[in-house]
Every structure is written in structure tokens, then in C-alpha cells.
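Take a look at this one; I'll ask things after.
Every protein chain of the complex appears in place save one, which is left out.
This part shows chain A:
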Amino acid sequence: MMKLSLGPILWFWSKQSVFDFYGQAAEWPVDTIYLGEVVCSRRRELKPDDWLDLARDLKACGKNVVLSTLTLVESEADLRRLRKFCEQDEFLVEANDQSALQVAIRNNLPFVTGPSMNIYNTATLKILARQGLQGWNLPVELGKETLAQLIAELEQEGLDLPAEVFSWGFLPLAWSSRCFTARHYNLPKDNCQFRCLEHPDGMELRSRESQELFRINGISTLSGSRYDLMRELPDMERMGVGTVRLSPEHQGMADVVKRFDQVRRGEMPDTDPLQLVEAPPCNGYWYGKPGMDFLKESV
């Protein structure tokens, strides 16, 4: 049976909200939980030690815990925080940029890679496998055809590198040194007043025809539609996908996890999705189409 994972929280939530969220997640049927700040170096409601404490608590609840690193590493301060995660040996690390790869490899720490890592072919996977790669996420812009080829090639090479697929949530699409939330409020990034805290699921960016295009979330830009591959789970199972990733939202997540858990067990989900954050669905990337597309019938 495929594993279910909770990806790192992409939004900026208060420390209490984060603890409350994972307090509940400890009871959910997810196998793996990714912890850590992956978007903005100014988001420090939880210090590295807070994340490590949380990781130990969740591990004690039987969860496989992975520490996720920042996606855009720009300063010495970012590197210091990164080393804190990559110089421990209790937990696996999810490298989200090449700085993290380098530090993990230098410390002989096994690692996995997140969806922002530039992995497009088997040659790349082989290079990383020699240096401690234990598993990897498919970049969000790639689809099932490429994934099937990669899985087949890995098998031919005799490499056991389980693939994980971002399967539910707003897709992380871009990172900038600039902060779009601060820009919206006419604040400099260095004095952003942490306005992201007021937007626990980002800010909607629409075209002037009210089409939901993106979600602004600090320095990151996410999809305006919610990626949803629940109906594609049987497909993934047949292809040999190892883990299905669900991206945290602050409301309704228990229900989302429950439904995906039912589907991976071959059951029909018994509830409609409880989505308190309204957004259109999308699944185009999986079918090699523009990411925002939604194909109603399986292709």
C-alpha cells in the first residue's frame, strides 16, 4: 500500500497553530510528516530546536519524521539554520536546494529531495543515489508519463529510490527574493510586520476577469487552483509510486487525509471533501497539460 505523507507547512502560522495542527496530525493515518520552514527565512515562530522537539514528539507517536530545509537559501544566516538540520542524525532530511544537498552529503547524512529539487532524469537520480539519496519527490511540473519512465529506468538500474508525488494542495510554483505579501501592503520585506500571519492560506491573485490564477504567500507563489490527484491514486499504485503527499491547510485537513486514506485502501471515500478554503481543482500537470487545467475524465 502506498504511504501517505503530510508535506511541510507552506504558509506562515502562529506557533500555537502549528502545535495544534501537529497535535491532531499525530492521530491521522499519515505515515510520514515533513517538518520545518521551507519558504521564508523571516518566519521564525518556531526555532530549529522547537522543530526538533516537535519531531521527537511525532516520532514517539509512531510517525516517520523528516526535517525539510529552506527552498531559497540566500544568506549565511540561512546556512546556519540549514546546518542545524543537516548536522543531526536522529532524522532524515528533505533537501530543498543544492546547499542542503552539499551540507547533508558532507555530513554523511542520508537525505530525500523535495519537489523543488531539479530532478528531471535518471542520470541525476543516480548521481544523488551514490551520495545518500533515499527517496525523491517528482517536480510538480512533471506528469505521469515522465514519472512512469523514471520509475522503469530506476528499476532497470536496480535502484530502490521510492518516488513521492505532490497530490493534494496548492502547488508551490516559484520562489523569489522579493516578498509579494509585503509588496501588497507597501511594506519593505525587511520590515514586513509578518503580515503573512493574517493569511493562513495565502492571498488570492486573480486576473482582471476574476480568474483565480495564483496564491501569494510571502516570497513564494502557489497555484490558484488546488491540485487534486485523488482519482489518480489507483494509477499511482500501479506505477509503483511510494508516497502520496498532501500539503497542509489550516482547515479541513483531517477529512482530506481520511479520504485519501480510504482511496489508497481501495475504498470509496464516504464523505465529500470538506474544503473551507474555496478553490477550483486542477490536475493538468499529471496529464502533461498546463498545470491549471482540470481534466474531469481520466485520460
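Methods note: contacts are C-beta pairs under 8 Å (C-beta built on N, C-alpha and C of every residue); 3 or more make two chains touch, one makes a residue touch a chain; residues count from 1.
FYI, contacts and distances are computed from a predicted model.
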item: Options "Ubiquinone biosynthesis protein UbiU", "Multisubunit sodium/proton antiporter MrpA subunit", "ABC transporter permease" or "Binding-protein-dependent transport systems inner membrane component": UniProt name of the undisplayed chain; value: "Ubiquinone biosynthesis protein UbiU"
item: Selected from A:17, A:88, A:124 or A:262 as touching the chain missing from the view; value: A:124
item: Contact partner of the left-out chain, one of A:72, A:93, A:244 or A:279; value: A:72
item: Contact partner of the left-out chain, one of A:4, A:163 or A:179; value: A:179
item: Contact partner of the left-out chain, one of A:140, A:161, A:241 or A:279; value: A:140
item: Missing-chain contacts mapped onto chain A; value: 71-76, 78-79, 82, 97-99, 101-103, 105, 116, 118, 120-124, 126-128, 139-142, 146, 149-150, 153, 171, 173-180, 182-184, 186-190, 203-211, 213-214, 216, 221, 223, 284-285, 288-292
